[in-house]
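Working notes for the structure below.
All protein chains but one are shown at their positions in the complex.
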Amino acid sequence: MIKFGYAPVVSRTLDLDSSDFSLRDELIREVPSYKKCIGCGGCTSTCSAHQHTEFSILRCNMLFRRGKYDVLEKELDKCMLCGKCLLVCPRNVNTRDMIIKMRLLVQHKNKKQ
Amino acid sequence: MDTTMYNPFVMPFAFGVVILFLNLIISFVTWLYNLSKTQRKQVGRHIISWRTLAAIWECLRECLLHRNIFKRNPVLGYMHCSLAFGWSLLIIVGKFEASTYSGSFFTNPWLAIFFRYFEDPSRIFPHKELFTFLMDFLLAVVLSGLLLAVIKRFYSRLMGLKKATRHTPSDRIALISLWCIFPLRLVAESLVAGYRNNGGFLTQSLGNLLAPFNLPIDPIWWAYSIALCLFFIFMPFTRYMHIFTEILLIFLRKWGVVEEDKKTGYTDVELAACSRCGICIDVCPLNTAAKINDTQSVYFIRDIRDNVISHRIINDCLLCNRCVEACPVGIKSTKIRQIYREKKSFENKQYYDYLNPAATGSTTSGNKSPKVLYFAGCMSHLTPGIIDSMKKIFKAAGEDFVFVDEDKNICCGRPLRQQGFLDQANTLMAKNVQLFNSYNAEILVTSCPICYNSFKTEYKDLNIKVMHHTQYINMLIEEGRLQVNHSDKTFAYHDPCEISREENRIFEEPRNILRAAGTLLPLTNEKADALCCGSSLGNTVLSTEQIEDIRNQAMDVLTKDNPDYIVTSCPLCKKTFKKGLRNGPEVKDIAEIIIMG
Partner (left out) sequence: MEKFDIIIIGGGPAGLNAAMRLSNMNYKTLVLEKEKVIGGKLNQWDKLFPDFTPAIDVLKYLTENIKQENTQISTSTSVTKIDKSDNLWKVTDSNNNEYLADAVLITTGFDVFDARRKEEYGYGIYPCVITSVDLEKMLETGTINFPIETSDRRRRIAFIQCVGSRDEKSGNHFCSRNCCICAVKQAIEVKEVVPDSDVYCFYMDLRMFGQHYEELYRRSQQEFNVNFVRGRVSEIAPTFDNRVVLKAEDTLLSRPVKMTFDLVVLMVGMNPSEGTKTLSSLLDINDEYGYVVSQDEHVADNLTNKAGVFVAGTCKRQLTVPETMKDADSAAIEIANFLNRR
């Protein structure tokens, strides 16, 4: 099929004004250590899943912080919960619980919609 | 007196018994109906076999004598035994007494229960004195058990328990009526004895004391009957349901029924079989080290039964299985926890679709039929000392091996399963099975107890012998392929949870190795009783501080006799202890110890 005509260009900018921070706030309540992340990327570099895919805990964490949950559903599923990230994190963030709770929160949100 | 052997006060008792049996029948049928297909098949296969006899024997031992509780805590054991065994003998002997008295086995069912009231003291029947003595003796035994129960309720520490289990309102009614039954029976029988001189050493003595007061007899017999009735009616909704459920549980277990990934009728049986003895509270590291005392198996099971279970209670558990080891009823509460942790999958189910064959598996060796496959496990990649030592050991033994996850593999799936992600875990497992089976190897050696447990107990289609590296090293030593030099070093060995409980009991292999390499120190908690290091992947909700508390408790045991080395065989335990030790012994994996020598 030949495509023609115009399509709007989607901006890549994360507009934080339109972000919904409710899930992030809920996550902060459930996994308080989540706040301590300094974005060093240690978790991501040791991640077994990251060896094979683009899956990045750091990216999931950051998107969640910015209140952007759209792509997370697909992403979070790739975690194997092996726990290596837990041993690497310099700030003692409970990364496994963070991923599990993120999954549940995103899942819950998508179900509501 | 009443020779018709009927008085209206027997009605509450009769009513209670009928309700109780109806309740029991409904519950048992529902549970059996809810068994899974495989579980029912198991029952069908084993119902007519020696296993049934073994089950009967175990019922006598556990349900009546409570041997397991005795072993752990003699006072608590006596309490359970005197109440259960004493009461059942009271019923049986009473039945014989009533049958002998009336000359027929099929007398009114209540005659045995209220025998002293209906007995004509002038009638002589065989062994009359013996019966009277026995019945009083048994009543005394039950009362002594009851006294302990009352003491335990108010002073739980006296029984060696640090914390008594909490009760719900329906529990309270059943508890109070149970407490009343036997004192009421004592008073009722004594009053009768006071008038008619038909009591034994206990009831007659008390009767003689009460006789001068000329108390009416019937009201106290009414009270006795009503107490029985209340207990029978409330019992199925309280923890006392364990009395009958445990019997069913023992039979099902003997017939080979096991807990499955999803909830079945067997789960309900296990839940109802908990007697809330509280033994699990005292062995739980969360309680003893981190002061978390509301999530233990007993509370977890109680909350499920009361339908108030919360996510926190479900998740706040190390799955270290110490409670399962200690449970006198043998309830697999950690398995039940995993069932309750089950999480729904995302609908798109796109997880791990990146797992094409090219992405996983070793690319380092073209050898497709080695003798040994070495799977270090995710965690071991953060403890390169273990991997390095294993490579040296393979080399020293001249082993023909392939390091499967040298380039890092996918996870074994157990951490996912522990958190209730069944679909995902199964996907990973299938992938790993495919990977391992693609080699033509004899032995799969892993350095990670989590992987070992997973391969051993959760993987179904693995055509390869699975060994933990302690077992493998021990085998090499025994076969003479590996020389270990004895040194003057002392070791304290920490048993990792995953290979020291339930069906995985790797105790002797590591100890053989360490005895060959030096002196192995005895510990206060070891083997199946070893403490968890705190970092278990089973628990995701503990805070860093709580994990440290649990770790310190385990480390206190290990460092008590100042060993030269704390030795373990789990990368996670090793990392945990290493973090906790500032000065003192070094922490080493058992493979590293071998290399040192």
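Each chain carries a letter (A and B) given by its place in the written order, and its residues are counted from 1.
Operating definition for what follows: a residue touches a chain if its C-beta (ideal position, glycine included) is under 8 Å from a C-beta of that chain, and two chains touch if they have at least 3 such contacts.
Quick caveat: nothing in here was measured; it's all calculated off a predicted structure.
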(message) Among the chains present in the display, which ones are touched by the chain that isn't there?
(response) A
(request) For the chain that got dropped from the picture, name the residues of chain A it touches. (result) 12-17, 21, 28, 32, 35-36, 38-39, 41, 58-59, 62-63, 65-66, 91
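What we mean here is this: only the chains that are shown with their structure count from here on.
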(request) Averaging only over C-alpha atoms, locate the centres of chain A and chain B and give their separation in whole Å. (result) 38
(message) Which residues of chain B touch chain A once you look at their complex with the stated criterion?
(response) 343-346, 348-352, 354-355, 359-360, 378-379, 381-382, 407-411, 413, 415-416, 419, 421, 424, 428, 537, 540-541, 543-544, 572, 575
(request) Please give the residue numbers of chain A that touch chain B in the complex, ascending. (result) 33, 46, 48-49, 51-53, 73-74, 77-78, 80-84, 87-88, 92, 94, 96-97, 100, 103-104, 107
